[in-house]
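These notes are about the structure you will find just below.
The complex appears here without one of its protein chains, the remainder shown in place.
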């Protein structure tokens, strides 16, 4: 039955702030200026001043609250249900950690405050470093990188500097070794970060089991110009690289170093440590494994952890501990690291995320950290088992914290991964990661994390099976999904052809 | 097109916490007991102890967060859109006021803390009293009542005590005057509060203009047993009782006192004061006029404001100011009020709401308070004007902060107020207050408040007009509304016939 | 004013559209002689920065809020999980009105239904309402309900009921034709002693608080038998809801009406409010219960939902004949309590109670061992107990506050002038052993 409406549902048609804006509305009040006013022209010559802020909206406070509250309801989120994005580790975001990050003594602390007046913050960073070193088995830590890719860049640049220091440079200042090996299954940031650090990328094949091809690795190492390897472990197929030690040995024998992408550490914390596998340097995603909120795309934090050998190359400043008088600890920022690659960011990293990650580690406790890892892997296994008969599993190695399927069995009827993903939305779930890794056709990478209960996992499995059935009996329903959202599939191709990247007054409609 | 689903939409079928509960799940952790343990039997004899908490749920923290977040999405709320409940004053709830109420020095303050260690809280109450006295024109204030009805009870009990003190009691201890006059348009809490205070209620008719019938009032006063009058002004038809001074004079001449229900003060703040009208005692709804959040049904706060004559009868304790040494103010609780009606609540009232109301008053400032009143009345007039041709207006006196319509013109096609209200939901609005006041058939009482912008008011008017059109052309759509909610109209009659007021294990379903 | 969407210019346009020349004309229906001629004499508008500073300054004057404290007596310091406040701050909950429109209020309605159920589970009763203002008004309403149920007019109230609850009851019954009589408290045990002679056919109810104001756990079962034998109702009052986790439920002891203060369950002290009154009774009295009730209902498609029900008891239908005048209750606080009970759950509520009792036992042992201090009451206790000091308690506690920075408890002289040296000590799971030891040390010095 169709309903005619005078106004479409109010929470379904909230306009842009610019369209809502009405000249003269005001959402703020400042204290009156409490100093005698200087004439504008004395403050600044007219040619350096602007006349106005054309187009910036004018709204009352209730307008603002209503606007952002309404559009927020168009988002799916962890607190609503399963968010099984493979490789993203969408786990529960503790409110306690949010509260900790907002404690005034942290939130109002200026980064350039004298060290002696910021000892609490430095201690937080120092303690977090200690715990991350223990968790990764790698003693050298920098919390400066702002995200995973940033940590990757930091790590591979350290490899670059280490090699240059060790091998010296070839005549003409060219680096002797400039090949970075990266599996074809790697995340896009890996090659991008390697490139940014001046390496040329060579791709390693994966085996039919979804593991790094040792043969191919040996071949590539033979060339002699190998600077290192960037490996994700468990890899992006959710499989643990069981030859990891051998792989590391090969690279080391070839004179290179091993970088591990730590995005999948949620499968390992408390169970195995990269440092014990022969890895030289790794980044962690605090916004994955350590549950700092994704925030719709950030902020993140990508600490870099390395061996003692690489430590001199970590970014400055380092947070260190000195024993002051009657040796109580005094925390300090150490800049005197001649071999350091330098800064990768102003100040000291995303401190707010450091607080949350430390709170996560202390709330779980050492046994709780392992418990979370076990629960995460168990949940992935539960889904793997539940969907094994329904969807194609490209590799039969047992999955760790995430499980990979493809759309192979569904494509006959023209239903592809994208359609399955969109249809999942109608069942109340966020889709899994799709078309990644690139090495399998129509990849569906599912990571439930430890934060979901049995019953909801089963609901997800039932939904996937039902969609598989629909794909055969009622393909159109799947091909046209989602059916329950405020808008249907958007024409992304058209959007990219003629990109509209900002609102312009021309487009002004009637606001709410 | 119908969609078959394995699982209905996850946010649409969240079960009861009891159904979600799984034995062994845990959402809390306490610090380990830090004293040596005493054997249970030494603590308490077994017959005084309970063995277990049968049925109380067991959930993890993410379960709890997901549960309450999901069900929260089934609520409409101010931040989503217009909430035009007449008589309820659903205005913007400032986040700033929420923050103020959570300042640790207030939130963690024990009500029995020594006065000298709670001066800040007492000062807050004292200052709020001062401002409410200025706003109402009535000098005696008690912040103790927890809601409007509670304030009513307090006020009429004060009238009772005042009269008993003035007139003495009849032989047999019966009160000499025990009739409380209440207009037929009054809110149900008025007669209920009068009854609770030992008055017998006589109803005053309203005139065709929607005003108190002076003739009838005179008649009733003649009987000589009139203790007082409870009047809402503007009354519940949204009309100002322009004879208010005359009405008060009549009651006073008849030996009674005038109680004003202040629920509609949003039409008067900064414009006119009950004290100047001849009113003796009034309650305010801080959760209406002063924007403390309704919280889905409370908490509220219903301060009682009265003349100097009635002040001795206010509840104890009173918050007073004493001049300490070198005369800095010292705030204190005064219990020495022999004529007081006593306590109406433990401690001092809903202090958290006092904080918010004071923040509201200080944020608006004196001119802002009047500005809000003007904007509220203007918005109501805008709607009155916009719907005048479409819906029946029982009274043509100009409305104040709320406007009353009826379903008279729609009933021909079988569409009634309830149907119009339910249909409004499909248009994205919360319905208006319906079937109140009782003096008009199919009442629709609309109060937009000052917190809504022009465009949204227009959307509401358009929606109402469209519904009126539907009522004629497509009555079924209206009669079966709402169509866009998770559940349709519920069978309330059946629910009342066989009430199920609690969950029982029998009903246990499979949780999420 | 930044909370008003329509700008002054927009409002001018709207006025013009209505054919009005100025905002003043909006108030033409108000006689000129009662229109305010000048602005209110309240302060000018404060900015956010100024307002926050202002309240921070005021809050800083509440020195008691920063001290370890052993105050109880109707308001208790307990641990409240952080998620409670973050959940009740969702606008979907805190800015919603009473759920009169069930189709768009199911969140609130389901939460209340869960609240009612858990209140029944804790109290051991059949039916609970959606909340009362607080424990004290809940007790007063229980007295009124007992009169409605029994049509009798005398109510016996234990002298060990919270004194402020007693005062509230007195106010509520002043004009209801109900007579309150006080039951003596046994000096030695600290328990209520029921003079059976008073239990005649005029008695509607006996009201007992347990743990009582002096911290003593009452023998509810034996009261129940005698009270029921006399055809009266047993009303049990609980001010410390944490005790539900350890003590036999009032329902199991034979209570007919149970009222409680729910503040202990995740609600901030906030200088005395807002708190929340719990009200539960037997199935057979469901239609006599005051306040709102939520029940299960189904729509045409048979989908389960929740609605406000049995409204014929209430003021908006029944007017002066309603079971109570209450309308707005403590919805959001009831939600906080619901989230607390759900988060702590079956085991947590018991563990909190056990820790309270254990730490209290420890404190009691330590204080009993102090030269000159005695514990006058012999009855079993939960987490509060009376201490008799060798000196005047008020001065003693003041010294503790200023010298040892600890709020040692409540001087009973506040309510009982005849007990100058007694004070009430309350210990909860939030009091560290170190705090208790500091208290003991402080007492020793005094």
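Going by the order they are written in, the chains are A, B and C; count residues from 1 in each one.
Basically, a contact is a pair of C-beta atoms (placed from the backbone, for glycine too) under 8 Å apart; a residue touches a chain by one contact, two chains touch by 3 or more.
Source: prediction; values computed, not measured.
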Touching partners, among the displayed chains, of the absent chain: A, B, C
In the complete assembly, which of A:348, A:405 or A:460 touches the absent chain? A:348
Among A:18, A:259, A:290 or A:391, the residue in touch with the chain that has been omitted: A:18
Which positions on subunit B touch the chain that was left off? 22-31, 58-63, 65, 69, 95-96, 98-99
Where the unshown chain meets subunit C, residue by residue: 48-49, 79, 81-82, 86, 89-90, 430
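In the analysis below, only the chains that are shown with their structure count from here on.
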Please tell me the distance, in whole Å, between the geometric centres of subunit A and subunit C computed from their C-alpha atoms. 46
Rounded Å distance between subunit B and subunit C, as computed from the means of their C-alpha atoms: 19
Two-or-more-chain contact residues of subunit B, please, as numbers and ranges. 25, 61, 65, 69, 73, 79-80, 92, 94, 451-454
Would you please write down the residue numbers of subunit C that are in contact with two or more other chains? 3-6, 10, 45, 48, 83, 91
